[in-house]
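Input: one structure, supplied below.
The complex appears here without one of its protein chains, the remainder shown in place.
== chain A ==
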């Protein structure tokens, strides 16, 4: 299966790889996994007092499409409010990266990861 150029670009030069301190109050952490392929994805957002995502980081163990999906979504969420970030759809990711049907679940995983990160942040702040 051939990967699209965008997938290869994100795979070879992943943006925003790394971690924030999980216990930091301004950080929301999303941990999700896809059992069928064994992919594990950690996505973190750093949110300012206005509810804007200032920075995002990820660490993904999985295929090229999973890495590209998480790399792309960390780029997209920066500067967005947490609610805007939460409304990103996997189909937007799949379209941007031109993912083939068998790799759609990688974009679903990235969507689920950002949702989990926002939820973690909201839970921390009693929202």
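To be clear about the criterion, a contact is a pair of C-beta atoms (placed from the backbone, for glycine too) under 8 Å apart; a residue touches a chain by one contact, two chains touch by 3 or more; residues count from 1.
Keep this in mind: contacts and distances are computed from a predicted model.
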item	value
Chain not present in the shown complex, as UniProt names it (candidates "ABC transmembrane type-1 domain-containing protein", "1,2-phenylacetyl-CoA epoxidase subunit PaaB", "Co-chaperone protein HscB homolog" or "ABC transporter permease")	"Co-chaperone protein HscB homolog"
Which residue of A:7, A:32 or A:118 touches the chain not shown here	A:32
Sole residue of A:6, A:59, A:78 or A:122 that reaches the chain not shown, by the stated touch rule	A:59
Options A:55, A:96 or A:112, residue touching the unrepresented chain	A:112
Touching residues (missing chain, whole complex) on chain A	29, 31-38, 40, 42, 59, 61, 105, 108-109, 112, 116
